[in-house]
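Each remark here refers to the structure printed beneath this line.
Not every chain of the complex is shown here; the ones you see sit where they belong.
Labels run A and B following the written order; every chain starts at residue 1.
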Amino acid sequence: MADDNISTSDLLLKSTYLETDEVVAELRAVRIAALEQRQGHTRPPRLPSRKVIATVADGLSMALFPNRLGPVDLSVEGVDYYVGYILNVTLRTLLVQIQHELHFNAGTEVLSPEDHIRAVSVTQKFARCLPQIRRLLDDDIMAAYVGDPAAHCIDEVLVCYPGIAAITFYRLAHELYQLGAPLIARMMSEIAHSMTGIEIHPGAQIGRSFFIDHGTGVVIGETAIIGNNVRLYQAVTLGAKRFPIDEHGALVKGIARHPIVEDDVVIYAGATILGRITIGRGSTIGGNVWLTQSVPPNSQITQAQA
Amino acid sequence: MADDNISTSDLLLKSTYLETDEVVAELRAVRIAALEQRQGHTRPPRLPSRKVIATVADGLSMALFPNRLGPVDLSVEGVDYYVGYILNVTLRTLLVQIQHELHFNAGTEVLSPEDHIRAVSVTQKFARCLPQIRRLLDDDIMAAYVGDPAAHCIDEVLVCYPGIAAITFYRLAHELYQLGAPLIARMMSEIAHSMTGIEIHPGAQIGRSFFIDHGTGVVIGETAIIGNNVRLYQAVTLGAKRFPIDEHGALVKGIARHPIVEDDVVIYAGATILGRITIGRGSTIGGNVWLTQSVPPNSQITQAQA
């Protein structure tokens, strides 16, 4: 009888003791098992943090384009101070992340003095590349402005176009990839992927004045090589066709398996280009085309239409 | 005459009184009209909050992978405390959201004692599934590592691959869907959709060692069934072909209308597979293929090429 009258809150309070001790213990067991299987030891080496790399990428973008991407009320006389400040903070942060990556790769218990020095050197070299990256990006922006009838001014391109964000992150990530921090580089390009739907592997090589319009669904693989003045539209894939397997049945990693796109090529939306083939200079690849063989310069490839 | 000389600031100040009372009143009228039309009453029942569900999904991810997705400086001896702490906070938050969903469904003015108890029970059952979800995710990660030549280490897969983020959110959401919180589940999978471009309906059933590469544009429908060791590439659709209509002309909701994909199937980029058909075990579906009929095991389906 009394139970019928029991109040809601009573029931709520009595039943809201959530048992978690067992779950925590079980999660620990699974975690340790996974670590042991993977790396043969139970202490997880520290990894670079994706969240931190996101702040690094933001900081570098602001150092490159302080007037457009920096703080809202940046004053003219304060620009250089701001650039110097954000650059210092960002490079320090990046240095620690590079140490983590080198340490993780070394697999030792402590970071070796050589890797300490290497991390500083990578950071310093990376810093010196920034002006050149800015120059490349100025060309990319100009290519977008010239190539899109919907672009009303150059600044609109920088601030609005997802393609420019993706290329900015790519150019930064590619430099880090080459300097020996491929994991950080990959994180950076995946951050851009999440923001823009454009995936450019930091290992890809891309020339000057590159423009991706709209962009959602674009995939550019690790060993792709792209010349100057190339233009891509949304959902273009520059992918691998097949994956060679070694004698143990495992994938062979790292071999050249993505297309080479020469200068002045345009590839329209949804085209899928697979394997280590070459798209000759000046070619145009039509929308939704499926291409797995090289084409000579100045080809015009189109899909049979409905 | 004097008007010509009036200063800019003068004009600005005098004209910056923005009239909003009328807009607020009109918005209220529209809002009440919409509520009445939809639910027959003017008091909006509370709904789970997407922003809160995002923190829940983050908290669960950190509890599952504390060393990789948790706080940057988590110390070895602090891991279990952290897992226990974040789990408690997150489950409490989830509990309240489940109460909102049950309350919203009940449509009553107050949450019934039964629903109070049910919310606690759902939360507790969900908590107990977390170690098994971690085990499934370890397999998914391994499948990605083994299946992608660009993956240089297992941790890179966990931290960088959008496919892993999407599957993590899916496996959490699917459990909530099955336990009776489909709206929260849907929010969770849409959060993953926004981050990764991969849409997996929480109602879909997916086996072990599942891998989605690149992923942007993938759509997996509510009633899809996917076996073990299946691999998908970007822009693959497992969708519905047609929507049956009842005698009143309204869509019939909830019937099985998406594909069944058996074990060991690979589906390449851009393939569109529609309707309640079966892709037989061990089949390979080529890129951009359009498929609306079942295929037997070990089929090799490719598009006619340009």
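Basically, a contact is a pair of C-beta atoms (placed from the backbone, for glycine too) under 8 Å apart; a residue touches a chain by one contact, two chains touch by 3 or more.
Because the structure is predicted, anything quoted here is derived from the model rather than measured.
Of the identical chains making up the complex in this file, 2 are positioned in the shown model, whereas the full set numbers 6.
Heads up, the rule we're going with is that only the chains that are shown with their structure count from here on.
Overlaying subunit A onto subunit B using CA atoms gives a rotation of 120 degrees, to the nearest 5. Between subunit A and subunit B, the centres computed from C-alpha atoms are 23 Å apart.
Those residues of subunit B lying in contact with subunit A across their complex are 63-64, 66-68, 72, 76, 79-80, 83-84, 87-88, 91-92, 95, 110-113, 116-117, 120, 123-124, 127-128, 130-131, 134-135, 138, 146-156, 159-162, 195-197, 214, 216-217, 234-235, 269-270, 287-288, 303, 305-306. For subunit A in complex with subunit B, the touching residues are 6, 8, 11-12, 15-16, 18-24, 26-31, 34, 38, 43-44, 47, 49-52, 104, 182-183, 186-187, 190, 193-194, 197, 199, 201, 203, 216-217, 219, 221-222, 235, 237, 239-240, 243, 250-255, 257, 270, 272, 274, 288-292, 301-304.
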